[in-house]
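The complex appears here minus one protein chain, its other protein chains still in place.
The chains carry the letters A, B and C, assigned in the order they are written, with residues numbered from 1 in each.
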Amino acid sequence: MSTANVRLFARLADLAGTREAEVELGEGLTASGVFDILVQRYPSLTGFETIVRFAVNSEYVPASHPVRPGDEVALIPPVSGGSRAL
Amino acid sequence: MSTANVRLFARLADLAGTREAEVELGEGLTASGVFDILVQRYPSLTGFETIVRFAVNSEYVPASHPVRPGDEVALIPPVSGGSRAL
Amino acid sequence: MLFEVTADELDPGRVVEHVRRDDAGAIALFYGVVRDHNRGRKVMHLEYDAYPEMATKVMQRIADEVKERFNIAETAIQHRTGRLEVGETSLLVAVSSAHRKEAFEACHALVDRLKEEVPIWKKEVFEGGEEWIEGDASAPGT
Partner (left out) sequence: MLFEVTADELDPGRVVEHVRRDDAGAIALFYGVVRDHNRGRKVMHLEYDAYPEMATKVMQRIADEVKERFNIAETAIQHRTGRLEVGETSLLVAVSSAHRKEAFEACHALVDRLKEEVPIWKKEVFEGGEEWIEGDASAPGT
């Protein structure tokens, strides 16, 4: 069975209780599809699909980006930026 | 006889061949009057009265500023500032 | 160019020497420092999480973009991760250029862009609680 590796960071890692997960790749699975699978596994991630950004193999991609076997998918919560930071 | 000490810098020091001079203070002598005395003593300073700034006791002053006995008068050529510097 | 994400103490001397060049008369160096207050709260310490492999790639891309926009010579970036106490340096960004105006403007732009794009996150541990700082975006659970 082909899989992709998922990495979680910061608040999402805290909520899921893990920094890594393996996901089985169904037909035509997209980055946001991977997130949906994780939400089922870790219900505390529910609601974060509206703020998370996706990266595949260390590049930002749209939610509709297809995921291939062996890809590394990263769930990127908002970074601290903005005028209040630092 | 009461005197003031004059300090010269950069190009003016090169032209006069000295970094310090003593000037006797006549009645009502001003900073630009001090410069006139130096021009007589060091003719190579001629023409620089239009670009030099004056300081008395380490503070910029107008050319008409009176000089008192014991004052330190400095002849300040233009500093390197402006957009070309650095 | 130098792009580093490290748990070790940052090294301003190394960052500056990396950008120092004979044709560059100006170097702007920015230090991000852990501040003792934020949004009206007393900050105890910060914890930085990072996706280091991606962070260095994003730093490189942003530096390339800023280099194209401004007439600059060289850039260098170091970001620290892990637990940082108040007063410690979390970020160093250096830019060299022939003239000071470009060095200041490019360094400022670079820092702004880094804060928006680089996958590095900070958790603020303040008096009475802790929170991941996620910019101005509204987020569930906050």
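What we mean here is this: contacts are C-beta pairs under 8 Å (C-beta built on N, C-alpha and C of every residue); 3 or more make two chains touch, one makes a residue touch a chain.
None of these values were measured; they are calculated from a predicted model.
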item	value
Contacting the left-out chain in the complete assembly, out of C:41, C:83 or C:100	C:100
Options C:5, C:28 or C:133, residue touching the unrepresented chain	C:28
Contact footprint on chain B, counting only the chain that is left out	7, 9-11, 13-15, 47-48, 50-51, 55, 58-59, 74, 76-86
Residue ranges of chain C at the interface with the undisplayed chain	12-13, 16, 20-37, 86-87, 96, 98, 100-101, 103-104, 107-108, 111-112
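The rule we apply is simple: only the chains that are shown with their structure count from here on.
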item	value
Chain pair, most C-beta pairs within the contact cut-off	A-C
Distance between chain centroids, defined by C-alpha means - chain B, chain C (Å)	48
Distance between the centres, which are taken as Cα means, of chain B and chain A, whole angstrom	71
For chain A, residues that touch 2 or more chains besides their own	none
Contacts with two or more other chains, residues of chain C listed in rising order	none
